[in-house]
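Everything below concerns the one structure shown next.
A protein chain is absent from this complex, but the other protein chains hold their places.
By letter and in written order, the chains are A and B; residue numbering begins at 1 in each of them.
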Amino acid sequence: MTEEVAIVGVGCTGFKPVTPDVSYKELMFEAATRAYQDAGNINPRKDVDAFVTCAEDYWEGHSIFDEFVPDQLGAALRHLFTVSSDGMIGLATAYMLIKTGEFNTVVVEAHSKLSDVITFTDIVNFALDPIFNRPLGGHPHYIAGLEMTRFLHETGNTREQCAQVVVKNRKNALGNPYAAHGTHITVEDVLRSEPYFHPLNRLDISPVADGGIVMVLASENAAQKLTDKPIWVRGIGWNSDTSWPESREWGRAVYAELAADMAYKTAGIRNPRKEVDFAEVDDSFSFKELQHLEALKLCGRGEAGKLTEQGETEIDGALPINASGGLLGIGYAIEASGLHRVLETVLQLRGEAGKHQICDAKTGVAQIWRGVPTATGAVAVLGTEVR
Amino acid sequence: MFGKKRVAVVGAGLTLFRRYMKETGREMCYEAAKMALDSAGLRLKDIESVAYGSAPDAFDGIHMKGENMTDGSGAWRKPFSRVYVGGGTGVFTADAGWWHVASGLFDTCLVVAEEKMSPCQPHPAQAFTTIFDPIMDRPHGTTLIWIFSLEMHRYMHVHGIKKEQIALVSVKNKRNALDHPCAQLGAKITVEDVLNSEIMCWPVQRLDISPTSDGAAAIVLASEDVAKKITDNPVWIDGVGWCIDSTYWTNRDLYYPDYVECAARMAYKMAGIKNPPKEIDVAEPYDPFDYKELHHMEGLLLCKKGEAPKLTEEGVTQRDGDLPINPSGGLLGVGNPIAAAGLMKVCEIFWQLRGEAGKRQVPGDPRTGLAQAWGDLMQYGSVIVMRR
Partner (left out) sequence: MSKKKIEECKWAGEEVKSADIREGKVLTVGYRPKAKYVWSTGIAMSRFLKELKNGKIIASTCNKCGRIMVPPRMFCEQCFKPTDGWTYVKDTATINTYSVSFIGGDASRLKEPIIVVVVDLDGASPGMGILHTMREIDWKKVKFGMKVKAVWKPEKERTGAITDIKYFKPL
């Protein structure tokens, strides 16, 4: 029997630039408490079959970070494990567990406490290959700059169109109570901000934020008892392109294309542009939103910039993209970034997105990339209907 | 049957385990993965997904090290995920591979576990200081051996176990390892050798512990239909289990691993096992220290609490005994590249159940085996039950 998988509860602490008054444990406890209550008041000590957390040691400053997570999620002496990957791949893992038929209710968690990290850039650099890339020195985000140059060159999208993404998303974030970095800026502001990694300027890059998210997933059977607004995971895909930056096709987000193919196939989506109502994509660097739109086949190659210019991707446009504010507006939250793409998609589909609600949202796509220097990403297709 | 699809192990591969290997982490992944594919007669294009496992990034000196290992693990342009539960990772990665196939999403999954500890200078043991709580534990200068010895001492005290009894495990496993082609520390030692070895942190002595190592292991998983086309001798994954206990390890009584029992019960329930000592023919529990083999035998419900030393004394856990434990030579003998060591145990059960373990083969045509790993701050248990 093929049971479908639904998201039945979500809990978020909101995202802020710093959170000095709470420890990461207290942040996780708040997110978990909210999620369990949202999921029909489940008791994690009794009602949850497995817990999936997503974290990387060096973001936290502790080795074997999963040691420190069970208590605040209600998972002490329970079936919990850590996936060292983005929250959306944690979600994919929970999806697989439920699909085996052996688990009915699975919890997924991810958080960011980047304000605890003093040497953020050094740690990003620490992810580069130690033999071939690190010895070159410099700030690792030059890799994103290289990619942007190639992408604009190959597709004909323009620098100004990338800046428009920033303007749109940071404005959208003003209507999102969870967002840390909502503000009114102009294209000129973006183009005149300090050059960082040509052609990326300071304002092209998402600022970081702290926050935690917990989600509860359930099988079809269990979902019906927990909520009257289940959001169905119609399809999920994830993919890793080569770990050698030198061997990549710099103009394309191949990981996103392949992850999308996988997700669309399961979801039965043949014409994404027609069948998808909105999307929450990775815009950690401004150009990434355009690159990902094209990779998700939500528009043709080279068209994403024009779509943005024409206002099609605004909240009231034909294809709202990042109505939540995206990573540029909410804040870059390491492993929690993918989960907040999913969270915003879920809120839209439930009609609970408040000021940034899109009308008639029935099918949404959430997408994430793991950031420099990886070529790993995931895509989820969520809907109000099972099929 | 459990899971949407029945899952079988159809191939296995292992590199040598050594203190320093020339190969980089991704090269070791490749070697183990290639061997596993070859043993199953498969090519990389037959693999639909990759489940990878490795323990602290601090050893390799690469943040998000899983991303660096994707190509070496055969995951180029494939769905790849890394699981990480401390020392429990090796066996848990096999559990992760199970759900990739049992969910019906993929027909095949390549499971790779790798550890390269040698890059950490001046000694990998120092990377372990970062696993401790920064407020309560780190300020004392806590080392890994401190917490193991605290647990060992508590176990010995509650059950009145003597060091001589525990040393028998080290003697057995290092001797078993002499028959393992990849072993780092196979040796003929005696109980006296163990008792005379350098005291590290009483009651732990040098010959009670396993070494740091570099190494990699891999297995290939396939759904039932596909497995039957690949081999006449698939080994079925009939049960998986995992459990984590509270972070507050100083609030727990360390004499018994509740988390191993919890993980074992999860796996036994799935596998329909009601009487473990009778139904399990061969077991590979995690043995980074000799007392852990005993501790885990009890947690796995293979004997009563406090009874494991007696079974060892009576020879029950030898290869030709009634319940062979760690016929591979375990971590004590083969080596301890953390995640790879756990998956090495899964490889061993695979070979044992197929009668392919050569000089290490336990007699009597074993049909049901289990592997178990342990990790974190005396917190994690991961279990896999396999059947022919």
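Heads up, the rule we're going with is that a residue touches a chain if its C-beta (ideal position, glycine included) is under 8 Å from a C-beta of that chain, and two chains touch if they have at least 3 such contacts.
Here the structure is a predicted model, which is why all the values come from computation and not from measurement.
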item: Sole contact to the chain not displayed, among B:15, B:54, B:312 or B:328; value: B:15
item: Chain not shown: contacting residue from B:69, B:112 or B:182; value: B:182
item: Contact set of subunit B toward the excluded chain (per top definition); value: 14-23, 28, 31-32, 34-35, 38-41, 61, 63, 121-123, 125-126, 129, 134-137, 139-143, 145-146, 149-154, 157, 181-182, 198-204, 214-215, 230-231, 246, 248, 250-254, 351, 356-358
item: Touch list for subunit A against the chain that is not drawn; value: 19-26, 29, 43-45, 58, 61, 70-72, 74, 76, 113, 115-119, 122-123, 126, 130-131, 134-135
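Keep in mind that, in the parts below, only the chains that are shown with their structure count from here on.
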item: Distance between the centres, which are taken as Cα means, of subunit B and subunit A, whole angstrom; value: 33
item: Subunit B-facing residues of subunit A, complex; value: 2, 56-58, 61-64, 66-71, 75-85, 89, 92-93, 95-102, 123-124, 126-127, 129-131, 237-244, 254-255, 258-259, 262, 370, 373-374, 376
item: Subunit B residues within the subunit A interface of the complex; value: 2-4, 24, 26, 55-58, 61-64, 66-71, 75-86, 92, 96, 99-100, 102-105, 127-128, 130-131, 133-134, 241-248, 258-259, 262-263, 266, 270, 375-377, 379-380
